[in-house]
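Yeah, one chain of the complex is gone here, protein chain that is, but the others are all in their spots.
Entry: subunit A
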Amino acid sequence: MSTFWAPGTDAPPAEAPDYPMPRAAGCPFDPPPALQTVQGQTPISRVRLWDGGTPWLVTRYEDVRALLADPRISAESTHPHYPHMSPAMKERRRQSWTFINMDDPEHARLRRMVTAAFSIKRVDALRPAIQKIVDGLIDAMLAGPKPVDLVQAFALPVPSLVICELLGVPYADHDFFQANSRVLIKRTTSADQARVATQQLLDYLDRLIGDKLAHPADDLLSTLTERISARELSRSEAADMGMLLLIAGHETTANMIALGTLALLQHPAQLTRLRESDDPKVVASAVEELLRYLSIVHSGRRRVALEDIEVGGVTIRAGEGVVLANDVANRDPDAFPAPDQLDVDRNPRHHVAFGFGVHQCLGQPLARVELQVVYSTLYRRIPTLRLAVDLDEIPFKHDGNVYGVYELPVTW
């Protein structure tokens, strides 16, 4: 791994290593070793993406955090050198452009249309409903056959039920939207496949928005229809936003539930500490630590420089792409002592698992409450929960823009 292009060398970008880099066999929770090597050796270097582009890679915590908050950095995916994650994500962004890929002031105008539903108080008020969902799914698992796939029986249904309720999407359609979401998140999905999946989801959201325009309800899609009626939002923009919230609302949290459970099962002392504590602060800390340690959004935050920006003695030129590797930044020893250790008492609230800057995750309060309820309930109600297969039989989402497991066979 000594071939990456670093400041002070004249090696052409042709020698830039491929990104994303592979994780090591047998270390499913750790970032790719090559990425950690880069982080130790240089603050900034070039990498090569799937489309041949060679953006800058930034890996250290302080730099990642500073650049994510830097107004000279743009999230606009329409820029010619925007470093897209995959053919599918490029196609999805082209077809369905939302505020996560816009800069202020348009970003702020659109984001603020949906922020009320994710305020701390509003989300905290959902806690009893989330607890009920979690308890009901555990009841069903305990009453059913074992072993069971925790992803299908629990990890996917919890956030899907919650986001459906919040948005006003019928949960009965979960197979449809989960399947299309799965297509869009895979790095191996072609642009054509992504076009079809995106269009199906947009058509679906548009139908729901049509229903809500005729029959408004107490949900977030109906809130968006009020904006349509007030001519502050077009119907297609509302569908774009609905699709974004539906995908983001279930996919990421589901991966945190399943992968988090697997990580805890592999760290029994940490699991015991979490299970035997009655202190909500320990649960909250464990959630932050698992967010940091697992950093499931493991493909870097993608940006473009609007002006020349100096980082670690190198000038990122205006117009160049930048990949901000928040996953390995969360393992930076300068920001987190003994970073590769899972420590549920660490409470590392300054992690960048949700990003940083104006685009920091909109749904983070909801994700936190969902994970707090799950992590404080599942292992107490099923204290003998264990893997039903060996660790090396678990299929990990190495080909996903979001990391996790495809299946998690468990028994008790």
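The rule is simple: contacts are C-beta pairs under 8 Å (C-beta built on N, C-alpha and C of every residue); 3 or more make two chains touch, one makes a residue touch a chain; residues count from 1.
In this section, contacts and distances are computed from a predicted model.
> Among "Binding-protein-dependent transport systems inner membrane component", "Ferredoxin", "3-isopropylmalate dehydratase large subunit" or "ABC transporter permease", go ahead and choose the protein name stored in UniProt for the chain not displayed.
Options "Binding-protein-dependent transport systems inner membrane component", "Ferredoxin", "3-isopropylmalate dehydratase large subunit" or "ABC transporter permease" narrow down to "Ferredoxin" for the missing chain.
> Touching the hidden chain in the complete assembly: which of A:R111, A:H267 or A:R302 does that?
A:R111
> From the list A:F336, A:F356 or A:Y403, pick the residue that touches the absent chain.
If we include the chain that is not displayed, A:F356 is the one touching it.
> What subunit A residues would touch the chain not displayed?
Looking at subunit A, the ones touching the missing chain are residues 68-69, 108, 111-112, 115-116, 118-123, 349-350, 354-362, 364-365.
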